[in-house]
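Down below is the structure, laid out as structure tokens.
Of the protein chains in this complex, one is absent; all others appear in place.
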Amino acid sequence: MMPQLRSTSIILGLAPIVLVIALWQGLVSFGFAPAVLLPPPGYVFGRLFQQLVTWTFQQEIAATLIRLFAGFAIAVVLGVSIGIAAAASPAINAVVRPIVRVLAPLPKVALYPALLLLLGFGHGSKITLVAADALFPILLSTYYGASTVEQKLIWSAMAAGTPRYQILFKVVLPAAMPSILTGCRIGLVISCIVVFLAEMITSSDGLGHVLVTAARTFQAVDMFVPLITISLLGLILNGLLGAVRAYLLRGFPEA
Amino acid sequence: MISPSALARRAAPVLACIGLLAIWQAASLALKNDSFPTAIEAIRAIPDILGDRESLINILASLRRMAVGFGIAVSVSIPLGLLMGRSRAVAAFFNPLLMVIYPVPKAALMPIIMLWLGVGDITKTLVIFLGVSLPVIYHSFEGAKAVEEKMLWSGAAMGLSPAQRLVRIVLPAALPEILTGCRTGLVLALITMITSEMIARQSGAGNILFNALDMGQYDTVFAMIIIVGAMGICLDAFFERVRARLVRWSEPQFDLPLSFS
Amino acid sequence: MRPVTPQKPASAIIEIESVSQVFQTSARKDHVALSDISLAIEEGAFVSILGPSGCGKSTLLYVVGGFVSPTSGSAKIRGRTITGPGPDRGPVFQEFALFPWKTVLGNVMYGPRQQGVRTTEAEAQSRALIEMVGLKGYENFYPKELSGGMKQRVALARTLAYHPEVLLMDEPFGALDAHTRTRLQNDLLNIWERDRKTVLFVTHSVDEAVFLSDKVVMMSKSPGRIREVIDIDLPRPRRRSELLLDPRYQKYVVDIERMFDETDPVGSPS
Amino acid sequence: MRPVTPQKPASAIIEIESVSQVFQTSARKDHVALSDISLAIEEGAFVSILGPSGCGKSTLLYVVGGFVSPTSGSAKIRGRTITGPGPDRGPVFQEFALFPWKTVLGNVMYGPRQQGVRTTEAEAQSRALIEMVGLKGYENFYPKELSGGMKQRVALARTLAYHPEVLLMDEPFGALDAHTRTRLQNDLLNIWERDRKTVLFVTHSVDEAVFLSDKVVMMSKSPGRIREVIDIDLPRPRRRSELLLDPRYQKYVVDIERMFDETDPVGSPS
Partner (left out) sequence: QQTIRVGWTIPAEESKYWMMRRPAEFPNIGKAYNIEWTQFQGTAPMTQALAAGALDCATQAPLSLANGVVGGNLKAYIVAQHVFEKAGGFSVYWAVMDDSPIKTIADLKGKTVGISVIGGGTQGPFNLLLKQNGIDPAKDIKLVEVGFAVSEDALRQGRVDAVNMNQPFAARAEAKGGTRKLFSLSQAMPNIVHILEACRADFVDKNPELVKAYVRDITSGMKKALANREETLKAVNEVLKAPIPVLETYLLKDNDFGRDPGAAPNFPAIQKMLDIYAETGMLPKLDVAQFKHSTIVAPLQ
């Protein structure tokens, strides 16, 4: 029963992706877009598989992934801890809340030049930008998740002798986990976008860099290869996150 | 009459902002970096922007796009998210698709988007739409998944059709979670409102900001950042008020008894 | 154990035919909650279900309610297989499942409004029901502001408000004090006698079951089966004060309690 | 109504001194849940609280547990004012409040682990308790996979597992069938007699209260006050079968039930 369910859902999930690719092919075939702007999918995937086995392209992917993971990890750690601390302590909340209100909606890319000068042209500036952009969705979800934790769960743990600071790890964190993971999922997608954007603006390696160099010289196929790659990376990472979620939330009714 | 603690609570945001500015000021003085002006320089540039009729029109144009993008995104994403949350098939259908589409940076697709939608409002609104819809869809999705089954059963037993259940039970029950998504969406709306104007610009707050950035006028850049931050505060405060009204029933009855004070 | 043959009188409104329910647990094991249950319930009958904790009483109600479909077997209402919930069968859940975003009045009015009753009328009816369950004055309270017993009474009122033909009640008086419980038992009997509803009533109180029912279904665990179906042959209308002195009543209670003690209520999961 | 003078014997472990609890409802009105409650509980006493639904029994337990601080008055344990929860007072909540991310075993082991008991030992103890409450075989089930009564038993085991000095039990047997209930009553009495715990026990069953308690506190509504404190002067150890035939026991039950009937349990919010 279960494996069958899984295979139907995989088919269902593949269907729209196949449709999108078919639509793409259609747009090209029927001339809605010139091939120089939108190359046919067959070419793009062909080039992608060619590229995937090359050492240079793998290095570009590695550079992007390092930035993506580092930035995302920092965002998760900071977002979850600040979010929980703010939910748990009115004093911290009073400080964090206005700061979040001001900092969250800032367009972080505008700070990118300053970051470049501060942290250099390497990984540091990009990781910081990714972390800064992915932080707030995670923080906000954590905060709301943590501040609506069922009161009696906390009471039960306190009565069992759990010290206050440990309540945060032993009750608030697991109880807020569904919300935190939703925030992480959004943060992950944003990380993908931002790492790419940062590499597009200024970089000498990474998928974003591959894309801009291709775009400047109108190498449409080479431009779409990194796009498809980031797309697939997003899909894979999200699948992994989904598995983590299913494991962490196995006790929750919604899992 | 205001009690000292209430006074402290009122003052906290102001103090936090002042603290932020002070840290900024100190950091920029320490770094001595032209592209990172001091807070005072940035604040001094604000009146120039706000005093300029053209800049105001620019900012209003951005806000209008943001409102439109946000509105459309919310009205599309909530139903989609709720449907995904209540139907395995819908979730299985859309989830991979969304996860393939969203990570692609819109800036990279500009040539094709321009091909079909031009360089005007539609393109920018689309970018804002995509930014906002991401958190709203996923929070609605998870919120709908977590709705207590027996509440739906009760509704079904009263004769609510599946569609009615979605609107009259899943929606209100998931509302706190949906609003969390909307709040994140609001933040992203402001960000994408600016960044959507990075590559192609006609009028808008991002126009001012990126022009200044291209020209190395960092005091204007940071003045715009302050202005956007201020908009963030206002929108957020307004949003919190709406939220408090809508989900009063779900507020925890006691504060988390964990304060370390 | 005696095999129980399904009784299927011509007037059966609900027929449960060799229903089994198997759950998959997180540990990926099958867990049998109901095993080959067959039961027929006559129209207008008041049937109680007694059984040890965890024997599958709630699960059985869910099957009749159409909320879950059984792993095998089928449940029918008026001859039609039950495929989903409907306003003909009104559940009162063990966990109440009130709508937290609605006040007491809002919760109770929900059903009638859904059935198309005019607002003023629905409100009047709902207020009467709220008064009946002893919550007058709490109309504008939200569920989180109520005590356990109060929530339970709101859940009861909410279901009664839309007049389902069949009531599926899962320990509806479990969280109530003896006094309130007695009052509501009487109210329920009055409603039942007036409207001749069919009631499927899960309870832990043997007293209550005998007092209210035409028929008591005793379930046993390991895994959930029907152990015995006992017809309660006591005159109606019943009045508690009279009944308590009736030796037949006492015999029923004592017999059922003895049967209970014979079963081992503590089974392990299959 | 007779005024109740607080009894304060020298050995009182818990003293509740003119505690009032006022809630603000969403409608921005004050709602008095407890009004000027005073009560002293001796060390090692088994005290039951009886009262109509919504009279403030749970709220009173929350105050003693230190989960909420009363609007006025104070609660003390061993002379120290209660300012927060502590492992000396173990609650069993009416709503169970199990940790959904932990299995049955994980829930029960939580307390002992927290108290620093070694894992193997904590697990052995927990398994024994799980067996005692009749859930052997369900150790790896998650709360969502349990029936109402099973959850309640896990909640009971979870609290017993860390050996609090004072047990604060809110209808801990409310969702159980008669047989399981009796067994657990006996188990609880055994534990209590062995460890001489102090127990504050909310119940709706007059029987149960008289059978278990040294003292029965009767509360009334409008708004939550203590109506009567009745000492139950029955010999210990008590055995149900003997007690049922004891005319003193029967008199207690009848008296208390009569008192109940005199109160109007259906009050309106103040």
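Order as written gives the chain letters A, B, C and D; numbering starts at 1 within each chain.
As a convention for this text, a contact is a pair of C-beta atoms (placed from the backbone, for glycine too) under 8 Å apart; a residue touches a chain by one contact, two chains touch by 3 or more.
Since this is a predicted model, take the numbers as computed values, not measurements.
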| item | value |
| --- | --- |
| Among the chains presented, those that the missing one touches | A, B |
| Chain not shown: contacting residue from B:73, B:104, B:170 or B:213 | B:213 |
| Absent-chain contact - pick from A:20, A:73 or A:117 | A:117 |
| Positions on chain B where the hidden chain makes contact | 33-35, 110-112, 114-115, 118-120, 198-202, 207-208, 210-217, 220 |
| Chain A, residues in touch with the chain not shown (by the definition above) | 34, 36-37, 113, 116-117, 120-121, 202-204, 213, 215-220 |
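Assume only the chains that are shown with their structure count from here on.
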| item | value |
| --- | --- |
| Chain C and chain D: spacing of chain centres that average the CA atoms, whole Å | 27 |
| Centroid spacing, where centroids are CA-atom means, of chain A and chain B in whole angstrom | 17 |
| Between chain C and chain B, distance of the C-alpha-averaged centres to the nearest whole Å | 48 |
| Touching two or more other chains - residues of chain C | 26, 95, 142, 145 |
| Chain A, residues touching no fewer than two other chains | 151, 155, 158, 250-253 |
| Residues of chain B touching chain A in the complex | 8-9, 12-14, 16-17, 20, 31, 33, 35-36, 88-89, 92-97, 99-109, 111-112, 115-116, 134-135, 138-139, 141-142, 145-146, 148-149, 176-177, 180-181, 183-184, 186-188, 190-191, 194-195, 198, 206, 209-210, 213, 218, 221, 224-225, 228-233, 235-237, 250, 252-261 |
| Chain D-touching residues of chain C, taken from the complex the two chains share | 23, 25-27, 31, 50-54, 56-58, 94-95, 134, 136-138, 140-142, 145-150, 152-153, 171, 174-181, 204-206, 257, 260-261, 263, 265-269 |
| Contact footprint of chain B on chain A as seen in their complex | 5, 8-10, 12-17, 20, 32-33, 37-38, 87-91, 94-95, 97-99, 101-111, 113-114, 117-118, 133, 136-137, 140-141, 144-149, 151, 154-155, 158, 164-165, 167-168, 172, 178-179, 181-183, 185-186, 189-190, 192-193, 196-197, 200, 208, 211, 215, 223, 226-227, 230-235, 238, 252-254 |
